[in-house]
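Yeah, one chain of the complex is gone here, protein chain that is, but the others are all in their spots.
Moving on to chain A:
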Amino acid sequence: MAIQRRRFVAAVGTGALAGLAGCSGLTGKTDDGNPTVAGETLTLTTTTSTYDTGLLGELNVPFQDMYGVTVDSVAKGTGAALETARNGDSDVVMVHARSLEDEFMREGYGVNRRDLMFNDFVIVGPESDPAGIQGTSSAADAFATIADSQAAFVSRGDNSGTHTKELIVWDQAGVEPGGDWYQETGQGMGEVLNIANQQSAYTLSDRGTFLSQRSEIDLTILVQGPIEGGPELLANPYGVIAVNPAVHENVNYDLAMAYIGYLTSPQAQDLIENYEANGEQLFFPRALSEEPNFQQYVPEGWSGTNSDR
């Protein structure tokens, strides 16, 4: 029963987070000791996958109840979500393209990135599998085979996290995709799955959106991601980043950090762990570790040797 679990979590979480907030001083306090974020609105830009799978609603309800705030979620591709944050039009971003996130951090627009959760990408296509990629153990090889056979492939083409990953795989396959068989739609994952379904085409999808939509479409997973033993290249980590209040002084930094604190708390991580669509787990929590490692806050490719120490 989702509702009961939600109430339980809200009850437990309120205590835990009120304590946490008090210790860390994340939220301002009035004289009577109540957090002052109540009544405020947090604008979150996020990727369509967290929204369309329904996970976001599940996560946001307890947070809103706990703090008496409103979360306005704007679902876009990762690229667009980060661009909105660059303009200072959102307070916090939840996205999934590490290279774009690192760029965002390096440019100084974001602060305090945290790993949030992960799932993986899968290569899906019609059951007839005209290119014959089923059983391929390498994502790049599968893409190369699709390109060789000129089988229809539908691309997001929207600078989203999934699109970014797709381009990385094409790059590794040594293929510059183009031609009649390669279609860029510029649309969200759900729409792309529908289009691929209508055209019996291949596409790269995040597992979550595919599973939540599987009952509506005839496509099947032909190459698995790392969750089911597939290639590591198809890993899909999600991060959450607060917009830097030093760059955009209008952003609600306190509330953004309260939200990040909540998302990475045991309560929210449990919600992520237990969230299912069509009987399958969609996301795997990743914020908490017995050996928290500093690396998770550092941009990709950082060696640590060029610091002043």
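Simple rule for what comes next: contacts are C-beta pairs under 8 Å (C-beta built on N, C-alpha and C of every residue); 3 or more make two chains touch, one makes a residue touch a chain; residues count from 1.
Operating definition for what follows: contacts and distances are computed from a predicted model.
Engineer: Which of the following names does UniProt give to the chain that is not shown: "Cytochrome d ubiquinol oxidase subunit II", "2-ketoisovalerate ferredoxin oxidoreductase", "Acetolactate synthase" or "ABC transporter permease"?
Structural biologist: According to UniProt, the chain not displayed is called "ABC transporter permease".
Engineer: Using the touch definition up top, pick the residue from A:Ser212, A:Asn236 or A:Ser265 that touches the left-out chain.
Structural biologist: For the chain that is not drawn, the touching residue is A:Ser212.
Engineer: For the full complex, which residue in A:Val71, A:Ala139 or A:Ala242 touches the chain that was left out?
Structural biologist: Of the listed residues, the one touching the omitted chain is A:Val71.
Engineer: Across the whole complex, list the residues on chain A that are touched by the chain not included here.
Structural biologist: Residues of chain A in contact with the hidden chain: 2-3, 43, 48, 52, 54, 56-58, 60-61, 64, 70-75, 87-89, 187-188, 190-191, 193-194, 212-213, 216-217, 248, 250, 277.
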